[in-house]
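With one protein chain held back, the other chains of the complex are shown just where they sit.
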């Protein structure tokens, strides 16, 4: 049971922060199918920064590890910049832009990782080695039966994610900026009439989604393989999309969805092991989160309300 | 047709291509070692040049198509991996191109294994390398529980697994250890004949997440040394080891994986066991250059120094006594006194008898 | 009229109003992305023209300097057609759904599903080749249609977001098919499903013609037929009209007496069947077996390809060809030019990026034109 919780959380939380990214972008009215590409590019950027920094400075990796999270956010934001330009400036179809950015991200990271490793680090490779992310256990809390596992052997980044998530929730639901973002997703013209700058709000929302996805992607890179490699594109971005749609574009319910996905996954692994099923049954177990989502959506879809202006190109002239 | 128009070899130098499966020539292990062999050759023959070609899908048919796409361009094609077994047909149609095939023998259109004059196919006695890993693990474990994690139950992987298990059994019988090899029932492998071979198989060479889960599960059951022969999946096991605060060590495979094992100022690599492909690839290229090339299907073993383990200082964490005992076993393997179990060796590790 | 500057006028010429505006814009986007590719290649110190030529050579459009035994330009070209076939089906599948306002991102999943059904039901039988091939096509189309109907039904009846449904179905199909392959149909050597028999394959592989060995895609004509049938359907038929109406404004369509649910489900039936055909022509044509747990990238690329083709049937055909030329020529190009094969993927992505903002180019051109007229 402990493993289910520990592993479940270490999967759920990065997923959650990516999903929050999605909520920001879509909450402001810009469809974002590019999360997968954004998280990959963020992880690439973080991995690259770690490779460079550790070669230049050496020394204590801990600081570099945290720095790489920051760089991953920058990387995600950079690629998100492209999505923002495409959707806001060039008025491209947002769904298409998302799909293409995913393709671009895969091609670009593979190309750059190879090229950079070969030309700068003098070794052919498409990955960047990372350090293990520090883990911690909170002394007393971890003793509590069952719930204790939450405080046991967690990655420090889980704390960071929770902190960031709380901050993002605060920003979205309590501050004027958040009000404007939500207004943009519902009726951008209302914001414009109230003197807000729709393009700017949307732009920063998309950038934020990139930064958060980058953060999540980097955490996946650390927790799964302690490397950046093209294997990072495992479809977690799409899962995050499912999570926030499931959570009806609200941060609270989305958190629950992510926890559900994470526990279904880690629980599945444990189940297969405990029942001594052949490993091929793992495939069936892995379908659990998806089937659960589908079934639940059957019941909740009618009440599921996407932001009203989602996917619409904002045109001041249009009424 | 046009193949005859190629330049005489001596003047232009060999034009070499290496075709790999998705992980590419920079996978830090199997493919890269082959590539290094070519690079070594090119370094000594500056007129020669090499092109690395990666087939991105990993599909068998796609692998062959990639080879066929470029075959006319090159004097030598180095094909690394099981996926290229079907190359036989292509080789027959392009007799002027030499093929170096690693880890498998060529098959014809009907799937029968064949020997061809322009194909040098090498496979390795991975069971020997696995054996060294098993002995090393048995000697170094503190919990008396060790394990082996593999990717897919291809013969090469089963050989590693069987060799490892043989090594542990050998150590238990002859070197005074009492070590158990852990297996997760849910991870038993099925070899190419469909037989259940046990072991811990991730089912893929590229599934880091599953690799990590297996590593953690084995660690949770008490293993403190894991032999990892699983390609990129192995990275996941490495991660599990790196997160264990030094309690879990791994033995690398194919090449010296020391550099992949650093964690902080420490390292999780106990040692790596080798499959010496680079030297053999370079040797065959030299033969092509000299004109002494002959097609063959070769099984390479310790007697040609094609298998082994890392004992170089600073690249392993074996104790001196372990290294000494390993050296002794190495000599016995070289001589053929010890024959570890292998996928098609006719006996399983449990049936292994020390002569 | 004052002289507008030359660049603007050229731009108007490329993307401005008038005949074939969409087509001209697409060509302009292709041109731009090739230009971007040239810059990229120059940056890497490679000769861009040489690189493009080698892509064309690799794809059998231009002759290579030398060929492998029993191969020549024709065999390369036939191989290109073979690989293009599934892409045409897949792009049509995306395009027809988009016309009805549905975003079908389940093409990959459907491909795997239909190929699996065809493989299991027909691929391992020893039926007469003609019967087997016809059955493969039918089973592929039918099973694809089934998944399509499911998506359409869930969307219409339960108001479920088709993108989420598709993402979920992709994973479910991938894992479940993988489960069955791993437990029942695994080839222990290749670790893919056991290869289907020659009788069931939709591509004649290594088929001797003269002293050449060719890949003959038997269903390529079917793909062409699908292109024209779809064009006819969309342009000239009652159902096509209804489909487009629903895609454009489903409320108004309902008001006009069109059965929206039926149109959605029927469209997804067609889209699914086309994706199914893409599946069988890919897995039982170009390939002979299915890799477990792998969703074909082709299914996702098809989305962008359909867009490049302006979601029209004919456009999809040509866009597929263009993208597959890049795809098929990549290995040869990367081998000849000693560049990473990702370059080609990169250029393709850039191409798709540009075509995604085609609407911006058109608007810009319209504005320039207006300026030119006003001043």
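Note that the chains are named A, B and C in the order they appear, and that numbering of residues resets to 1 at the start of each chain.
One rule holds for everything that comes next: a residue touches a chain if its C-beta (ideal position, glycine included) is under 8 Å from a C-beta of that chain, and two chains touch if they have at least 3 such contacts.
Methods note: contacts and distances are computed from a predicted model.
Selecting from "Acyl-CoA dehydrogenase family protein", "Monosaccharide-transporting ATPase", "ATP-binding cassette domain-containing protein" or "NADH-quinone oxidoreductase subunit C", the unshown chain of this assembly corresponds to "Monosaccharide-transporting ATPase" (UniProt protein name).
Shown chains touched by the hidden chain across the complete assembly: A, C.
Only one of the listed residues, A:62, A:123, A:137 or A:175, touches the absent chain: A:175. The missing chain lies against chain A, touching residues 170, 174-176, 179-180, 182-183, 186-187, 189-197, 302, 305, 308, 316-317, 319. Considering the complete assembly, chain C touches the hidden chain via residues 236-242, 244-245, 248-249, 251-259, 366-367, 370, 374.
As a convention for this text, only the chains that are shown with their structure count from here on.
One finds 36 Å separating the Cα centroids of chain A and chain B. For chain B, the set of residues touching two or more other chains reads 203. Within chain A, residues 114, 278, 280-281 each touch two or more of the remaining chains.
The part of chain A that touches chain C in the complex is made up of residues 33, 82, 86, 89-93, 95-97, 99-104, 106-108, 110-111, 114-115, 235, 238-239, 241-242, 245-246, 278, 280-281, 283-284, 286-287, 290-291, 293-294, 297-298, 301-302, 304, 306. Of all the residues in chain C, the ones that touch chain A in their complex are 103, 105, 154, 158-161, 163-165, 167-172, 175-176, 178-179, 182-183, 292-293, 300-301, 303-304, 307, 340, 342-343, 345-346, 348-350, 352-353, 356-357, 359-360, 363. Contact residues of chain C toward chain B in the complex are 58, 64-72, 79, 182, 186, 188-192, 206, 213, 286-289, 291, 293-294, 297, 331-332, 334-336, 338, 341.
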